[in-house]
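Note that one protein chain of the assembly has been removed; the remaining protein chains are unaltered in position.
By written order: A, B and C. Residues from 1 in each chain.
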Amino acid sequence: MAIVDISIIPIGTGTTSVSEYVAGIHKVLEKNAERVKYKLTPMNTIIEGELPVLLEVIQQMHEVPFTKGAARVATTMRIDDRRDKESTMEKKLQSVQSKLS
Amino acid sequence: MAIVDISIIPIGTGTTSVSEYVAGIHKVLEKNAERVKYKLTPMNTIIEGELPVLLEVIQQMHEVPFTKGAARVATTMRIDDRRDKESTMEKKLQSVQSKLS
Amino acid sequence: MAIVDISIIPIGTGTTSVSEYVAGIHKVLEKNAERVKYKLTPMNTIIEGELPVLLEVIQQMHEVPFTKGAARVATTMRIDDRRDKESTMEKKLQSVQSKLS
Partner (left out) sequence: MAIVDISIIPIGTGTTSVSEYVAGIHKVLEKNAERVKYKLTPMNTIIEGELPVLLEVIQQMHEVPFTKGAARVATTMRIDDRRDKESTMEKKLQSVQSKLS
């Protein structure tokens, strides 16, 4: 299981707003909800699942701005892949919060 | 006002766990809470404020693993700086959620 | 055609050096040299090719530290995918250099 945060930015769209693309990206995530957990944050989307599946879903997400007319897309991601113990979004956040209290 | 997501990873610490460093990083954020809003996610910390202030706080966050013994630190960040209208973590998330409903 | 820069960092290896993993990553690139162009920089590896192929190669690169004993790997990447005209590493650099002279 890996966790990935992704940011997808269309370039050259003529508008500073990028939220138009979010609905389309969200539909991709909903369609894959059985094999990928996801969480929206103000800066990116975090997804959790098997890495090959995540990369497949990320490709679908990355296509969304193109289908809506963008001609260039800048996508950045961080992959956190831990194999010595099961790591999930929930466990990572709990681990942090336990250190803080 | 800008929003930045930051991930700080110590290299060569001999342990796959990085949550030890989180308490120290959180103290930095608490100390700066009057000028910087922050939010922990499973993959990064998101902070919001004036960009020069954010970069100052990020430098303090980046120092934490060194003060705890790390000799190498890999920090990655995304800056989202929008000046045509006020952008906050809350507004960004609301804007996304309104597109989804 | 897309261009991607990738940084692959093993976590918890007990050494601040990461160059040990580079030979293995380079072998992955050599094995894929017919379908992927690549360039090493001091901070990352840049690869160019069809995006699905790139993501397949990136997965192979990301596996290298695990095969060498790492239990956690942090991989970050930026994808630049432009479809209004052919974009290559060489053309991007030329375009920049022509603006500078």
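Things to note:
As a working rule, a contact is a pair of C-beta atoms (placed from the backbone, for glycine too) under 8 Å apart; a residue touches a chain by one contact, two chains touch by 3 or more.
Small disclaimer: the values here were computed from a predicted structure and weren't measured.
Across the entire complex, contacts from the unshown chain go to A, B, C.
Interface with the hidden chain, as seen from chain C, comprises residues 3-5, 7, 16-17, 19-20, 22-23, 26, 39-44, 46, 76, 78, 80, 82, 84, 88-90, 92-93, 95-97, 99-100.
Contact between chain B and the unshown chain involves residues 11, 51-52, 55, 58-59, 62, 66, 71-84.
What chain A contributes to its contact with the hidden chain is residues 7, 9-18, 71-72, 74, 76.
One rule holds for everything that comes next: only the chains that are shown with their structure count from here on.
Taken together, the touching pairs cover every possible pairing of the chains. Between the Cα centres of chain B and chain C there is a gap of 25 Å. Averaged C-alpha coordinates put the centre of chain A at 18 Å from the centre of chain B. Separating the CA-averaged centres of chain A and chain C is a span of 20 Å. Of all residues in chain A, those that touch two or more other chains are 76, 78, 80, 82, 84.
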